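Omission of a single protein chain aside, the complex is shown with its protein chains in their original locations.
Note that the chains are named A and B in the order they appear, and that numbering of residues resets to 1 at the start of each chain.
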Amino acid sequence: MKAQDALLGASRMKAWELALWLALLASPLALPTHALIINEIAIVALFAISLDLILGYSGIVSLGHAAFFGLGGYAAGLLAKHISPDPLTGLLLAAVVSALAGALMSLTVLRGNDLTRLMVTLGFALILYELANKLDWLTGGADGLQGVTMGPLLGRFEFDLFGRTAALYSLTVLLLVFLVLRRVVHSPYGATLMAIRDNRLRAMSIGIPVASRLASVYTLAAGIAGMAGALLTQTTGFASLDLFDIHRSADVMLMLVIGGTGWLYGGIFGAAVFKVMQDVLSNITPQYWTFWLGLFLVVLVMVGRERLVRPRSWFARGKTQEAR
Amino acid sequence: MKRRQFSTAAVAAAAAAIAAPAALAQDNVFKIGLILPMTGQQATTGRQIEAAARLYMAQHGDTVAGKKVQLIVKDDTSLPDVTRRIAQELVVNDKVNVLAGFGITPSALAVAPIATQSKTPMVVMAAATSSITLASPYVVRTSFTLPQASVALADWAPKNGIKTVVTLVSDYGPGLDAEKFFKDRLLFNGGQVPETLRVPMRSPDFAPFLQKVRDIKPDALFVFVPSGAGAAVMKQFLERGMDKAGIKLIGTGDVTDDDQLNDMGDGALGVVTSHHYSAFHPSAANKKFVAEFSKANKGLRPNFMAAGGYDGMRVIYEAAKASKGQGGDALLAGMKGQIFESPRGPMFIDAQTRDVVHNIYLRKVEKKDGQLWNVEFDVIKDVKDPGKAR
Partner (left out) sequence: MLTILFDGIAYGMLLFILAVGLSVTMGLMNFINLAHGAFAMVGGYITVLLMQRLGLPFLLCLPAAFLGAALIGALLERTLYRPLYHRPHLDQVLFSIGLVFMAIASVDYFIGSTQQILQLPDWLKGRTELGSGAWQLGMGHYRLFIIAVCLALTVVLQFILSRTRFGSRLRASVDDQRVAAGLGINVNQVFLSTFAVGSGLAGLGGALGAEVLGLDPNFPLKFMVYFLIVVAVGGTSSISGPLLAALLLGIADVAGKYYIPKLGAFIVYTLMIVILVWRPQGLFVRQGGK
């Protein structure tokens, strides 16, 4: 009974989680002056969670996840501009477009070692960047996609200058996706993913269809990344080439690594820490804040990533065990 | 388990830390939100403009219309969505009276809707694409537009023995503007443009493009690259022996950016460019500007970005005086139609288009007192932005 309870309990919402999510959802109302950065954090957190799905749970190293982020962003923007300003339709379309792209690209990430995957995913993101630049009759090129005005959400809530609607919208999408993914990773499907991550050969030998699993999770992650991109376009009102840029993929990977891979909260936590730090530091030194960010990262790694979340270990001697 | 409990506490603590009390609205402060790329590829733009803005404040005092002027400088790292968020925060939280800066076109375009929605004037001090002033009725520009510079050169070239020109531009908004307007005007003047080449923004090597130009052998090569890349083009142009093959190098002034010109070496001598600002402009106002700018910034020479920033501050200050420190529509009205003497020469802000109208000078690189300068030899007065006529 105990084992079964433990396994089932892992996928249930705990009390502290409920409190956390209520606090997050209330934050744009409680801190109206910070609604904009909360919106940004929510969007990047969603993006980071989608990366966690392939990086943390399936072991696919990707430096080009921004390809789907950008695809979703442009898809939503173009839909809003030319066909329908309804945000939810845009969100859906973005998810579908990115998922399709993910399905196509998943064929290429199945083979090779870490470095190969890194470069192939990166290459795709770079190609999409150049494509978006070239097709400027469609995308607005380097000037960005202009004229994206969103209709009211659910027909009632206008996107206001304070960013409150935007933040609540993003947070709600984040919560819903999180709940779904939580079910996914705690299911037998999720268990097979982790098995593949830990030892692909062994997973194959017990009959797990590695290729189709990886392809399906990559597609799912791509779709969610596309949703995050759509949220960004919809809440800011335009899309530009840097949605595909390498620094976006790199930043989200950093956030995920800071927060911890393999548990979905890592993406949220890492996104919050990274963004807040970036904002605070760049207010203090607008020119040289990257130095302090770099220093933080170096110290973080030297000291050990898990120590960030275990204050007791700050004073412990000796090496900490690797969490995985 | 403990890790997860801690993370809740951490997130809550972070939330509490962010919840600093909102700044009290202060009625006796005039706030300027200066959003610039202080890091990244366009960092030199940000430095020049910030230095120029602070110089203006140092020269003209930090009080206007009875209010204290507060300059809030923010780094947008050249990312349009960051620019937009910063602009939104400045308007909503800091309640700035005017937004300024905007190093690249997408940044300016991204902020335009916010300016319209919040009725905050935005002064574009750097970005140079024509369409920016159309994006919002609250946009005022003090920088320049590429069409202004390109058209002037396309008028000058055929009168000086240059009939066939190949264009080489960076593949982004201002570059495409420059290419289009130069080509159209040159064709109108009876010239020919056998090839138009576009260089990807990330391209580290101009060699294959320049080789292609060499093989076509036009009378001249027209170049536009963002400020900072001019030196590379110049060097590779010389390295490829193109000057010896009889191909002249002409371009907009970004190629011989004052920021870098002195370091380019004698190979840059004789290059003809068209631009609205040269640090060698022989007016008393400019000499004073250059001298004081250098003194305040460790001998740095101001470039056209600095001129845009300096004039932008002038426009803001005078408009604030006219509107008695109010923001919004009154401030915007005070900006339109301003005529004054800038370090670049005379200029005014067109009341209809809110765009800058100034002289475009034709300059040649010459050595004076051991330093390289863009020496003006011809001028086209009061050039309006041709891009608006379309």
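The rule we apply is simple: a residue touches a chain if its C-beta (ideal position, glycine included) is under 8 Å from a C-beta of that chain, and two chains touch if they have at least 3 such contacts.
In this text the structure is predicted, and so the values were computed from the model without any measurement.
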- Task: Could you list, sorted by label, every displayed chain in contact with the chain left out?
- Result: A, B
- Task: Just name the one of B:Arg240, B:Lys336, B:Lys364 or B:Lys388 that touches the chain not displayed here.
- Result: B:Arg240
- Taking the full complex into account, find the residue in B:Leu36, B:Met264 or B:Met335 that is in contact with the omitted chain. B:Met264
- Note on the structure: Cross-chain touch to the chain not pictured, restricted to A:Leu20, A:Leu126 or A:Ala142, is A:Leu126
- Touch rule applied to chain B and the missing chain gives residues 39-41, 43-44, 47, 197-200, 202-205, 207-209, 211-212, 214, 228-229, 231-232, 235-236, 238-241, 259-260, 263-265
- If the missing chain were put back, which residues of chain A would it touch? 61, 108, 111-116, 118-120, 122-124, 126-127, 130-131, 134, 246-247, 250, 253-254, 257-258, 261, 287-291, 293-298, 300-302, 305, 322, 324
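Note that in this section only the chains that are shown with their structure count from here on.
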- Message: Taking the mean of the CA coordinates per chain, how far is chain A from chain B in Å?
- Response: 35
- Residues of chain A touching chain B in the complex: 16-17, 19-20, 23-24, 27, 30-31, 33-34, 36-37, 40, 130, 133, 136, 141-144, 146, 161-163, 232, 236-238, 240-242, 260, 263, 265, 268-269, 272-273, 276, 282-283, 286-290, 306, 309-311
- Residues on chain B engaged by chain A in the complex (per definition of touch): 2-8, 10-12, 14-15, 17-19, 22, 38-39, 43, 46-47, 73-75, 79-81, 84-85, 88-89, 91-93, 105-106, 109-110, 113-114, 117-118, 129, 131, 135, 171-173, 176, 200-201
